[in-house]
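Every protein chain of the complex appears in place save one, which is left out.
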Amino acid sequence: MAGTEWEPKIVAFCCNWCSYGGADTAGMGRFQQPSSLRIIRVMCSGRIDPMHVFNAFLEGADAVLVTGCHLGDCHYVNGNYKAQVRYQFLEEMVRELGLEPERLQLNWISASEGEKFANFIRDVTAQIKQLGPSPLKPEGVN
Amino acid sequence: MVGIGDKLLGYATNPDVRNRGASGGLVTAVLAAALEKGMVEGVVVLKRIDEYEAIPVITDDVQEVLASGGSMHAVPVNLTKHAVGRKIAMPGKPCDVRGVIEQAKRNGVDLENTYIVGLNCGGSMHPVVTREMLIRMYEIDPEDVVGEEIEKGKLIFKTKDGEEKAISIDELEEAGYGRRENCRYCTIKIPTNADLACGNWGVIGELAGSATFCEVMNEKGKRLLDNAIEAGFIEVQPADEKSIAIRNKVNSAMLKLGDEWKGRLLTEIHDQERLTYYIEQFADCIDCGACREVCPVCTCGEDSKCTMFHSLADNYKMSMYHMVRLLHLSDSCIGCGQCSDICPVDIPVTTIFRRFADPAQKKRDYSPGMDLQRPPFLELMLK
Partner (left out) sequence: MVKESSVKETEAADTPRIGVFVCECGVNIGGVVNCRAVADYASTLPNVATSVVNKYACSDAGQSEIKQAIKDHDLNRVLVASCTPKTHEPIFRACVEEGGLNPYLFEFVNIREHCSWIHMQDKENATKKASELVRMGVSRAQLLEPLQSTVVPVTNKALVIGAGVAGMQAALDIADMGYKVYLVEKNPSIGGKMAQLDKTFPTNDCSICILGPKMVEVSRNRNIQLMTYSEVEEVEGYVGNFRARVRHKSRFVDVTTCTGCGSCVQKCPIEVPDFEFNEGIGTRKAIYVPFPQAVPLRAVVDRSVCIDCGACIKACQSHSIKMEQEETFSDLEVGVIVVTTGYDIYDPEPANDFGYGIYDNVITGMELERLLNASGPTMGKLVRPSDVKPPKRVGFIQCVGSRDKKRNRYCSGFCCMYALKDAQLIKEKYPDSEVYIMYMDIRAPFRNYEEFYDRARDMGIKFIRGKPGKVSEDRDNSVIVRVEDTLTNNIYNLELDLLVLSVGAVASESSERVRQLLKVSRAADGFMMEAHPKLKPVDTTLDGIFIGGVTQGPKDIPYSVSQGSACAARATRYLAQGKATTEGITVEVDEDICVGCGICVPMCPFQALSLADGKLAIIKALCKGCGTCAVACPTGALQQSHFKNQQLFAQVRSVFTFEGE
């Protein structure tokens, strides 16, 4: 891609207790990140509905991130295990659909892992810049 | 008294019923006996309109049951939803039975109160396609047909003036007719998930054509048969080794053929083209919701998560309605073909669902509709 830098739009679903906290910690540590990320806060990764993930793609997300507490650390016992099972299913669907697998990613990030959060966002943004806008993005949307 | 696991040959004692029956009229007689003796309050029968159309109705009239024999190969309707909320006995193709069991997992059906006499099924045909086939391949006026039969791989039609014409099913299917696509690669031909598994495979020698092969699958199946025998509606004898062997052999051969069909019908689409393929297929969707209405697995009422997106159809590049349906059902899809049959704009909904469902179910070694043990939704597979 030549000329002006295109900035993807990445939607991340974060659980209140861990990954949202990880994003906060990244901020407190002043780990600089691309401005591509939009966080949707939910209480637990178990609330991340695959329907909302698809909806985000169809609204125009270039990538969607599913994040939560590390396995075993969920504040509601095992919400992230449920999220994991749903995610695996979703991942298979995305593959079958023919959407590039990089556009859907899962990561467990604790509230203390600010640097990990920032690195994750940098990596994903770089990958998506390579890929270009999502083929599911409606015309004229950004 | 019969035992669970018994493999029997049997027929209706009433000669009319035996004659009218596709095989030995046993299925009809067993259903009638269950009603007669008060095991159930009603029986699901197919009310025949013509060769290509029949309406499932629930009757509490034993005579009406007795008159309902015969197999209708061009009536692919699914009977599942007739079992919902009632105390009935019903016949059922493997996909009917699977639907009932999926409903039971979602509290739609109480299996304790539902008796299912399973029918072997090599596949059924779409009525519209069958009419067209009669004109094109058989050169018979569909209205003249009075009977139809499958023998030695050939589909035979009889006309009102006593003529018969047979064409091999392979030939028909090569030409795009014959069984519905999903039937061709269906993996359950013998309904081992029903209470009884009945069919004509394995009925040989002098009984051929006038007896039904019947396997007792569980306690309820045993009750059904014992009841019919006691009521004097049927007679049964153990099937010999040869019968059993032939039934197994035909079944394996059919399953193998099914695998080949699967390869041909679910052809791989290149990574780069798949997304476009799906977008294009769903682009025709008019959000009528008919496919969800007929789905035997879905228990949702009028409102559900998928219908929330009907009004948004225009904004998106891809049908969100279908995405949500895929999310909710492709783990439990039984491939019955109802959605494709009903779609007014001819979206191959079933084929698309199978493309998602097949690998997902295989990966988890999960076959929906076969028993109550495995929970319906993938998320429940957490341990």
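Miscellaneous remarks
Letters A and B name the chains as they come in the text, with residue numbers starting at 1 for each one.
As a convention for this text, a contact is a pair of C-beta atoms (placed from the backbone, for glycine too) under 8 Å apart; a residue touches a chain by one contact, two chains touch by 3 or more.
Note that this is a predicted model, so its numbers are computed, not measured.
The chain not displayed touches chain B at residues 106-108, 298-301, 303-305, 307-309, 311-312, 328, 375-377, 379-380. The chain not displayed touches chain A at residues 7, 9, 11, 16, 20-21, 23-28, 30-33, 35, 37-44, 46-52, 55-56, 59-61, 72-79, 82, 86, 118, 140-142.
In the analysis below, only the chains that are shown with their structure count from here on.
Centroid to centroid, with C-alpha atoms defining each point, chain A and chain B lie 42 Å apart.
Partner chain A is touched in their complex by these residues of chain B: 269, 271-278, 305, 315-318, 320, 323-324, 326-327, 330-331, 355-356, 359-360, 363, 378-379, 381-382.
Against chain B, the residues of chain A that register as touching in their complex are 50-51, 54-55, 58-59, 78, 81-82, 85-86, 89-90, 92-93, 96-99, 135-138.
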